[in-house]
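And now, chain A:
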Amino acid sequence: MFFDDLSSFLAMGGHAEYVWLSYGLAAVIVAINFISPVLTRKKIIKDIERQLRREQK
Partner candidate 1 sequence: MWTRLKRLYHKMGSPKWFYEITTRWSKWFMAVGSILMLTGVVWGLAFAPADYLQGNSFRIIYIHVPASLLSQSAYIMMAVAGLVGLVWNMKMSFVVGKVIAPIGASLAILSLLTGAIWGKPTWGTWWVWDARLTSMLILLFLYFGVIAIYNAIENDEMANKAAAVLAIVGSINIPVIKYSVEWWNTLHQPATITLTKKPTMAPEMFIPLMLTILGFYCWFAVWVFARTRNEILFKERKTNWVKKLLQSGHKKTTGAQL
Partner candidate 2 sequence: MLMALLKRDLLLAFRNRGDLLNPLMFFMIVASLFPLAVSPDPELLGVIAAGVIWVGALLATLLSLDLMFKSDYEDGSLEQMLLMPQPAMLMVLVKVLVHWLVAGLPLAFIAPLLGLMLGLPNGGFMPLILSLLLATPILSLLGAIGAGLTVGLRKGGMLMPLLILPLYIPVLIFASGSVQAGVQGSDYLGHMAFLGAYLALTLVVAPVAAAAALRISLAR
């Protein structure tokens, strides 16, 4: 472990804002890339199922 303790790890030698902002942004963009297709998929499946039910009537 390069850092002595948790607080110096979080402080990143004075560069905390830069490092954590970057990793935070990365987390956001990664999350969007994972979640967006899941939401779209749910919507598509709902639409298809609605269409199927309509046809079965």
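Going forward, contacts are C-beta pairs under 8 Å (C-beta built on N, C-alpha and C of every residue); 3 or more make two chains touch, one makes a residue touch a chain; residues count from 1.
Criterion applied: all candidates are chains of the complex that A comes from, given by their letters.
Being a predicted model, the structure only gives us computed values, none of them experimental.
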| item | value |
| --- | --- |
| Candidate from 1 or 2 that touches chain A, complex-wide | 1 |
| Residues of chain A that touch candidate 1 when the two form their complex | 1-3, 9, 12-15, 18-19, 21-23, 25-26, 29-30, 32-34, 37-38, 40-42, 44-45, 47-49, 51-52 |
